[in-house]
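The structure appears right after this line, and notes come after that.
Of the protein chains in this complex, one is absent; all others appear in place.
What follows is chain A.
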């Protein structure tokens, strides 16, 4: 055994047996999937505060989320909305997997979440207390609600998971990195990992901080605000929510008699240290290399991949780089590419985790969902974008891509399982 617990021999199989979704497209995996197939957008004018004074006013908010109906009442004032989402999604994922943590070995279960900006709204409230009223007005829960580890800690406590829990913050790429980490844990003695990510930074300070990235769309029409790979792309729309997944060793799932949605086949992460466009036009090179490494990790060839769920930045230069990377690996138009996240906006720590859930639902249903709302692909994007309506092509393998602010670049391959009944 190695220092980090890697055993000799091949890596064990990692399967996904449960999905918990809280998204602008709906609460629950089934409702989310219906919205995806119908191309029903969750984007709209921000309602959580009055956005009139800000240049970006459109977002993907989770409709009708009432924490009191989803999580224990005592936890509501102790935690931020991003943790509310994760507690609810974790509960749903465990139920979907018919997993009862009380009946599984405590040290062989873990929680690994992605966090992008922590308890943003909670933190703004407490800073307001501090600056308006003084240090003694800062509440006792600030110390456990604001920090990036709040969600993992609370989910671990709630379900008695005492294994090697973790928190990974790689901005929008974090969801894939958390799932990649869950696979490592299965390789080092864990049997079940609750993994994924959620985000809820739609408070004034959160939005204003996002504005400074210069990448938010200032378009006021929700149908025009987030159009990745489109000639009219003008930035992206932020979203809230995310997904938690039950990732389990194939042996554990079999022991429990649970049919998986699918399998985590391969994963790779890399980094692009360049800021802005590269003069030599190689902006796509790191992403292409990460895709190749993920394929190698899965022992798959490009021709084995049936659909790519794109990162879909919505920023023209970034879209072009992604299209080039996909084209370089798969050939021009060599693989269907889709971005159902046009319905939710980019959800930071929650985005990539939701994309993986969507990909697994697509494999389960045998359908490639379309990218709703796009009209005219941008020049130079030589990819086979799935537009207008879903394709019933029976995909078996999906590649999910994610890039995070600053250069994070990750890729995850998922394969179809034998489950046919997406519930919840």
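Rule of thumb we're sticking to: contacts are C-beta pairs under 8 Å (C-beta built on N, C-alpha and C of every residue); 3 or more make two chains touch, one makes a residue touch a chain; residues count from 1.
One rule holds in what follows: contacts and distances are computed from a predicted model.
Per UniProt, the protein behind the absent chain is "Beta-ketoacyl-[acyl-carrier-protein] synthase family protein"; the candidates were "Beta-ketoacyl-[acyl-carrier-protein] synthase family protein", "AlgX/AlgJ SGNH hydrolase-like domain-containing protein", "Spore coat protein JA" or "ABC transporter ATP-binding protein". Residue-wise, the contact with the chain that is not shown comes from A:289, picked out of A:35, A:182, A:195 or A:289.
Of the listed residues A:72, A:160, A:303 or A:394, the one in contact with the hidden chain in the full complex is A:160. On the side of chain A, touch with the chain left out of the figure occurs at residues 1-6, 8-11, 49-50, 53-55, 78, 106-107, 110-111, 115-118, 120, 123-124, 126-132, 134-136, 138-140, 142-144, 146-150, 152-154, 156-157, 159-171, 174, 177, 184, 187-189, 201, 204-206, 208-214, 268-273, 275, 286, 289, 404-408.
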